[in-house]
Each structure stands twice: as structure tokens, then as C-alpha cells.
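The complex appears here minus one protein chain, its other protein chains still in place.
Our next item is chain A:
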Amino acid sequence: MSPDRSQLPLPDPEETGPDAVEQFDVAELGRLLKEHRGPLSLRQAAAEAGVSFSTLTRVEAGAQPDLATFTRLCAWLGVAPSRFFTPTATREISPLDQAITHLHADPRLTDDAANKISSVLRDLYDALAKEAVPAVPALACHLRAASVLRPGAPQRLADLLTDMNTELERLVEAGEL
């Protein structure tokens, strides 16, 4: 079976933005298959999953399956297909790395001076660059919450808001709201 990316679901550019692309984590699929198969032979596992022996062997080894095989394998693993799609930015060199490269190339700066400026830049970047547009689709909501969240609060708040949204969607769909 030849890997065919065109058969895999493509990200919606409206949702992910022009700077993002979804990456299919084929290695993770292979790892999970091996783990899920456990003591079963490849032949037994392939029969269970409803795919051919050779397909399972290749996918376990890191080959990309076609959409039909991928769907069957996800069903056998009991995981959502979306699990294997990791959004990544298409930009390979970060602006910070670019800036630091330029600093080190500047003849007016000694290595020590370039390192010092780079270190300040890195700190500033770490502190301020977190508001970059993320690649995963976002929940839409006006949020009235503390502007600065203490350790432990962001995780709880994010989980709560996500669960609230899911439950609201369920209630609206069930006609209970």
C-alpha cells in the first residue's frame, strides 16, 4: 500500500489560519498499534482489526495508511482519528532564532555582547510571545475572568470552559436549551 496524503482529511484553512498545517503523527499510530496488539501475533491482530497482515505490519513500522485502513485501525484502537493530527506551524525558523543569528553576524558586537543581547531577547520572547495565534480551532466565547491567573488556575479554567461548551452543545442539540 502506498502512502497517500491526499486521502487524509485536510485541515480547514478557515479554522487553522494560513500559518498552520495539521501534521499526521504516523509514528504515534505505529506505537499505539504495537502496544494495543500486545502478545497477539500480527496475523491475529490484523484479522481482529479487519486489515491485511502486510498492511498492519507496514503501518506498525511507520508507513502511512490510506483513509479506509486508518479509520479501521482507529476503531480497533478505540481512539478518535483526530488524536493523530498535531497542528504545527509551517514556519521553520522562529523570528527569535533569526534575530539571534543576525546579532551574532553583526561585526560591531563581540560574542559576549551578542550572547548578552540574545539572552535578554530570549527572556522577553518567552514572556511576551505566548499570545501568538494557536493553530488549533478555538472555542468562541466572551470570557469574564481574572486577567492574570495564578498557578493551577489556567488548567482548571480551561477544562471547565471546555466542558461547559461541550455540555451546552449537547443541551442545545437535545433541545433542552
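Methods note: a residue touches a chain if its C-beta (ideal position, glycine included) is under 8 Å from a C-beta of that chain, and two chains touch if they have at least 3 such contacts; residues count from 1.
Throughout what follows, contacts and distances are computed from a predicted model.
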item: Omitted chain, identified by the protein name its UniProt record gives, among "phosphoenolpyruvate--glycerone phosphotransferase", "Aspartate aminotransferase family protein", "ImmA/IrrE family metallo-endopeptidase" or "FAD linked oxidase"; value: "ImmA/IrrE family metallo-endopeptidase"
item: Positions on chain A contacted by the hidden chain, ascending; value: 130-131, 133-134, 136-146, 149-150, 152-165, 167-169, 171-173, 177
